[in-house]
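Please see the structure below; I have some questions.
The complex appears here minus one protein chain, its other protein chains still in place.
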């Protein structure tokens, strides 16, 4: 992706390019990042669970440590003894292969261990994993693969921790801010343009040469697909464009919606995306910086698949398939310098400050982009052996793929082949959209 | 599909090949078939609605007539006056473009008009449609297309009428039979074999030359897809094979199930497919012929997608994609002579009586076959203009494609490109599966 | 109760006073009345069940026959054989002592037997019960008591059949009428006056000398209660008075409601009683005579306990206790000549045509009157032995007592000691209220 000329007032500082780091270095860096995320939160903030889909921040901190304990320490420590054997059930999310799980909807009722004890748990796990990584065992490919998976897993939970806290704070009538208020954005995004791509056979899926060594199993195997010609929009849909959809009766016109989407609109009496509220004449939105007036120039987010799909239909376009998206992403030239990831500390999508670009912008960062593709196994997909095989495959039903990462994603975590997935009614992620359309010849 | 040597005792009589018929002839034949289906039913049977997903038989009879009245007569009759203007809402299923709809879950509460009045409604609609078809208007392509669509629509509802009545009668403790008891099946199906298909670019979708002139919009446009090599099973999975899955703890092992599927098993305390019940030592099943002992030799049906998927995983295989299925179906040689469709009057899947075949058997008829494919628009898919555009496209979310028709499908209604679709938890259709697997080289 | 001068245009014809009748005569008369009630209904009307609380008319016809078969014929026929042994479960309402019951919410799915078969069932039961009543067994007190109970039971179901059909027809958008439209009421009710009653010890409960030989077990034993002085309104609250409550924001003011009542208002977004709908400027109501404009002069009905209680609070009064109501009812002078019961065929509460009365009017007939009394056992209450003991006692929880009968009650069925009972949210009975207040000294 072509570098964006950072607009200092509104963009996060550029992320320094990663030097080669040892696995132990990466481990320390990722683990510390999780703890930095809870620094602005009280023990109470870390305890509450605002809905079954969300988890308490404390649970996230513990669960990612459980992952290392269960899948790394249990297996590789010569004389393994658990930190607390009850944690095996308490902090197991959904791994039937590991045994029972505490009921998901009751994570917020687990008041013990408290936050302090969970931090102590983290410290001990860190000590023990690092000991392993400095031992002879660290040469083993399986250990390294599992630690790497654990770090990627922890980064995913860093994003969930942010979106879950955002949801929790939204239930408070005062809309407390998680972070400081950002400066007012001053950049007007470029007008939407279309980029064309010809028909072709395309190799879809994780390519270590281009994407880096690590990829989740759901990105594999790389496989051939036929793609018809298509066009892709230069940037994500903005809040202003989405507001026009609302004002044009978007939530009142069944012909714009999938049937399930229309039921969802009616049942919830929905008239705007999650977190929007009308105050007098103007739309505001709950953000991680508190309740703020909506800035038309920023990418729209917190859309369900239903809303993204309805908007695209209204706009005379459609959502891209994930293959189309990945093809376009692979064709980008530049690095992702200046992209808006969690590390920038803004935690909100921003308008793009680039001058007119010769390729799509903001494909990574800012907002996850809903695709038209159901989350399904790639041809030849094999689930990993053992309990870690429950990581991805069993969720391949009634979910849609999102691509590209968001302003809550840790920098360096996403890539062109990365597949995120959520149910079509999910709104609490930073989910937006980018339009596509069939090639007009 | 190669002809099957009909085993007279257990197979329905062969359906005579269709002579070329005029549209008016087809109209008369399809409409009469609907009325034959309710002949064994009382006014009360036709009134009741056993669940929101199912509709009363009387509603089916009226709704398909409403379709002709609304989409054909309203448009083409020079001086149109409705049979009863209140029917416009009462019998509208889900066409927002036509106006309001009576709530789906309350169709069983519409006691007026009664069955007799609905049959009178049908008679008048028939008279008026046939008058149009014998007038000059009958030369118009749009009229012919809409009447043809109406007839295909009515055939779909004939199948739903049967599956809905089956569900209704299953709620009665005496399990009343809809039709006479069939003779006991005496044929052992061949052992399952695998047929191999090489990698290729394949043209997926409706091909008038091969499939006949009519196809639903969701079968179009025909488009190119890349297919990796695969293998397909020679026949559907049988009741006996599925029983082995149950006896191997299939419903007790989370590792065999999709996550949503496992939730569904747990929430419903499920241990067998819909309609099965254990009486003493033996499994029985509610059928349209009453409660009967399960015959291991017949194809298993009334599976949800979750069950079909779990069975396939247990069997070390997978479901085929719809492209794989269609590719194999297009390669069949023979006609569908002897296939088990609704017209045979058995209304239950039967074992295949063929000698060993050199290609898959029973791809049409007997049981709908779940595929691994989410129901999604084909590339370039365009929804038809107007309210009939609500026929298919808006349901393309959280449903899976089934292929091939069933023992409740009217003969001549399905084809290689035909896409049926249901939510993954749906069980009340005659839904089974055929295994596929990646090509072992 | 003082006789009312019948206003021919709006009151039903007077019911002739009952001559002494033999039990067999009563049996024939009550049974015939049930069948007259379904005469205006089709087989489909008799099949549908509009909510779990309501039952199909066909079920009512069968269940009351099941009562005679199970509690009379099984016990007294020398060589009893059931009409159809499956009916024992199908038409058992809630008598665990008799065995299993078909699930209440699925009564509308029992399409077999059909209406014709149920009428045949009735005919055979009639023949057999009458044979018993003409045999030597008819001298036995237990037989006579059970037949009498069965007839009272059937009369209760006659009222339920009417209220259930009213509810069913209300779900039809055309609001079909069950009976002919009545003439417009022309009588203005007298202004509400108060009658005073002094403090006293009062004997509450069934008094054979005053109430007739029959009483349900829940009316016994007669027992002493202390009553403080109170006042009772001369007549039920009218539609016009209730409309004033609505217009005064009655449904918008939490201070007028019980806490559960306010929750019920909010959850259901209620703004008026059941069956009311606003058409343009005016309130209409679904009745057994179709949708009609509300007549302010008629007693209000289809109120929940919550609404009756809130209205009373708004009016600066309260509901009477059942002891207060019964005390006042026992003090009435005249017979119930001209009262508005089901036999009059109006099926709607009417204004009272009396000149100014020296005692409360309309205490029997027109509308059931909610009392402030929870439905509880009288001191010393004993449940009858055997399954008929399930008739009343087990429902004594979370229900409130209503007194006086309604326009859907068979004439002669109610008496001063009669206790009806429904949950506080129930609205589909002809339930209204009469105000009471503490004595102002």
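A few notes on this one:
The letters A, B and C name the chains in turn, as written, and every chain counts its residues from 1.
FYI, contacts are C-beta pairs under 8 Å (C-beta built on N, C-alpha and C of every residue); 3 or more make two chains touch, one makes a residue touch a chain.
These figures come from a predicted structure and were not determined experimentally.
Looking at the complete complex, one finds that the omitted chain is in touch with A, C. The chain that is not drawn here is touched, among residues A:172, A:278 or A:382, by A:172.
In the complete assembly, the contact with the undisplayed chain comes from A:48, out of A:30, A:48, A:272 or A:319.
In the complete complex, the hidden chain is touched by one of C:29, C:224, C:278 or C:333, namely C:224. Residue positions on chain A in contact with the hidden chain: 42-48, 50, 58, 86, 89-90, 102, 106, 108-112, 114-115, 168, 171-174, 176, in rising order. Taking the whole complex into account, chain C touches the unshown chain at residues 94, 96-97, 201, 223-226, 228, 254-255, 257-262, 305-306, 372-374, 376-377, 379-380, 390, 394-398, 424, 438.
Everything that follows uses one rule, which is that only the chains that are shown with their structure count from here on.
Because contacts link the chains only in sequence, without closing, their graph is best described as a line. Once the centre of each chain is set as its mean CA position, chain A and chain C turn out to be 60 Å apart.
If you average the Cα atoms of chain A and of chain B, the two centres end up 39 Å apart. For the pair chain B and chain C, the distance between C-alpha centroids works out to 48 Å.
Multi-chain contact residues of chain B, defined as those touching 2 or more other chains: none present.
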